[in-house]
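Dropping the structure in here first, questions after.
Every protein chain of the complex appears in place save one, which is left out.
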Amino acid sequence: MGGLMGCNAERVAEVLRAGGATVAEHKAELIELDRAIGDADHGENLDRGFAAVLTALDGGLPETPGAVLKVAATTLISKVGGAAGPLYGTAFLRAATKLGDASELDAAAVAAGLRAALDGVVARGKAEVGDATMVDALAPAVDAAERAQSDGGDPAAVLAAAADAAKEGADSTVPLTARKGRASYLGERSVGHADPGATSTALLLRAFAESAR
Amino acid sequence: MGGLMGCNAERVAEVLRAGGATVAEHKAELIELDRAIGDADHGENLDRGFAAVLTALDGGLPETPGAVLKVAATTLISKVGGAAGPLYGTAFLRAATKLGDASELDAAAVAAGLRAALDGVVARGKAEVGDATMVDALAPAVDAAERAQSDGGDPAAVLAAAADAAKEGADSTVPLTARKGRASYLGERSVGHADPGATSTALLLRAFAESAR
Amino acid sequence: MKKIINDPAAVVAESLRGLAAAHADLVRVAYDPDHVVRADAPVADKVAVISGGGSGHEPLHTGFVGAGMLDAAVPGPVFTSPTPDAVQAAISATTGQPGALLVVKNYTGDVLNFETAAELAAAEDLDVRSVVIDDDVAVADSTFTAGRRGVGGTVLLEKLVGAAAARGDGLDAVETLARRVVGQVRSIGVALSPPTVPHAGEPSFDLGEGEIEFGIGIHGEPGRERIPAESADALVERMVAAVVEDLPFGEGDDVLLFTNSMGGTPPMETYLAHGIAERLLADRGIRVTRRLVGPYITSLEMQGISLTLLRMDDELTELWDAPVHTPSLRWGV
Partner (left out) sequence: MKKIINDPAAVVAESLRGLAAAHADLVRVAYDPDHVVRADAPVADKVAVISGGGSGHEPLHTGFVGAGMLDAAVPGPVFTSPTPDAVQAAISATTGQPGALLVVKNYTGDVLNFETAAELAAAEDLDVRSVVIDDDVAVADSTFTAGRRGVGGTVLLEKLVGAAAARGDGLDAVETLARRVVGQVRSIGVALSPPTVPHAGEPSFDLGEGEIEFGIGIHGEPGRERIPAESADALVERMVAAVVEDLPFGEGDDVLLFTNSMGGTPPMETYLAHGIAERLLADRGIRVTRRLVGPYITSLEMQGISLTLLRMDDELTELWDAPVHTPSLRWGV
């Protein structure tokens, strides 16, 4: 089965596994980004969390995509800690809730899930675009996803558009002065560094998109 | 007045001042030697002590060479600390006692003063030649001083002979395994380093000899 | 990086094992989720005082569990806030009808995770309140940042609210006291060398031989400003000025002066700095009536110090002097 068309719980779990693999692969890079303007734990935190998500999924797959995402959410909340844990956890939780008990996802569901995720992150963290946080990657990703969906894209195309925009969004944090999270303590000294959370968001969406192709 | 012939309290003070100057000049070098096999304080300790000796002498000169050396001894004992303080202090104290209340020193007195100094160091520190301590410089220095004196040398010649032998003695500590003092904790790892105390003894005797010329 | 550790991922749990062995009379340690509670928890009819945060700041918080201070501490991974389930486990193990106060340092992660835990506790009909401590004057207190960090003031706050709970104050009173303390405590920190996070393996920042990070936090996050190394007199004056001018503290004030080592700075320098700070405060007419000197809130092996000033009054003095019996703070017992 190519693409996410008609994608079910199993496919969503596969996509999450791809996300876990990319976090493991980029762990050192994320630590290094966080070392520069934070406390050098973002890669370690996310990797610990996604490894636990994969273990949880190995233990038995729930029946719906929403239920799979909910497992991911609660696992992230109880394993990641720091700022990223509650934020990513909330993102997955809100997406899960949005998807309800649908057994398969279409492009509209994917876009709506992403929108719910973003709303959750903003509700918890109160960051706006331009504050140099994961919102700078996620917000344009959601916009792009919705455009791709209304242009008739399939779920894979929606995710691909989100990934592209997220990457651009993450890059856009480099010249910014951080205003939320740990990097904000640096004031202008945060300028010139990519935000770790925005970078991990972009990496995750890229992995999701590639796995969904 | 050239040389120490007929030398009085004032000349002895001058000789001590030359010693103080050499210690100040070589302070960093002595710290560095002690850093390698000890605790990096020998130069600091001696410099603190000799600076105090010079201050004490500036405050008023006693009448006899012995009394001058006694001021040096008590000042070193109360200012140097560590192993070197009591050892150098004892050396000067014993020399002072040996010289009694003679108002001028001849070659025999200089040689006898050095012998008394050595005996004092050995009595306090229990080191033998070959243990890689200041004794390795002082013992051959005393032997050479006595030879020079019995060969008819004047006080300056006696000190010059002592200084030459002390330098050789200090160099001889390089291949030795230290058996006394802090360097002994290193066992064979002390091999290859000159002993700081032997080195300072050689430097002092060289300064005394040159000042006495 | 050289550390006395085995697997970096196990460092917190293994360290807790040593704490448990060393202080079995004072604390009980539970693992996965990790939390440390008083050996005699739950203490009946007493408000529970609970704190926590990333590890690497020891003795904060685990070293302050015991009579007269914390009922529980929740250590997260190194420099990483603990998760809500860990906080919840600590709440469950210590909290009864009088409720609990969570002492939360103002970092996004701590605030979010403790908030979630408090919500979960509320769902179980426990009265759990939070107080957020944000005493670090290095960070501009504006809505354009995550707000000021919680640093040295946390130690004092935990002692004071712990004493209030121990004397039988109810949750309202303990909470009110906590907010009052937060309102009158201020801190500033400097770093001379960086810490190294075990899993990162590299120093958290690079600092030249002649440089100091002024306004450092406690997580190896770089400071607000990098200044040339200077004499202790000049540096402590710069620190005292930053703290005094912020609240501001003024002539006639009674204060508690807390001179803290960030870990790698030895007592010789910590006391030296303390002596200078005492003199500079006296010069300003500020009277130091209580003091605490030593490594109480650290950043692994980072070299540096912080100064914390708390405005004192009779009640705070009485609470400060009240007995405390924990692994790392102990008097009156």
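Some observations on this one:
Lettered A, B and C in written order, each chain numbered from 1.
Here is the rule we go by: a contact is a pair of C-beta atoms (placed from the backbone, for glycine too) under 8 Å apart; a residue touches a chain by one contact, two chains touch by 3 or more.
Computed from a predicted model, the values in this text were never measured in an experiment.
Looking at the complete complex, one finds that the omitted chain is in touch with B, C. Checked against the full complex, the one of B:Gly82, B:Pro140, B:Pro155 or B:Gly169 touching the unshown chain is B:Gly82. Only one of C:Ser51, C:Ser81 or C:Thr265 touches the chain withheld from this view, namely C:Thr265.
Within subunit C, the residues in touch with the undisplayed chain are 1-6, 11-12, 14-22, 55-56, 58-59, 63, 78, 192-193, 209-210, 212, 229, 231-233, 235-236, 259, 263-276, 278, 288, 291, 293-295, 298, 300-301, 303, 305, 328, 330-331, 333. Seen across the whole complex, the unshown chain contacts subunit B at 31-32, 35, 37-41, 44-45, 48, 77-87, 124-125, 179-187, 189.
Heads up, the rule we're going with is that only the chains that are shown with their structure count from here on.
Centre-to-centre spacing of subunit A and subunit C amounts to 32 Å, using the average Cα coordinate of each chain.
Chain contacts: subunit B has no residue touching two or more partner chains.
Shared interface positions of subunit C, defined as residues touching 2 or more other chains, are absent.
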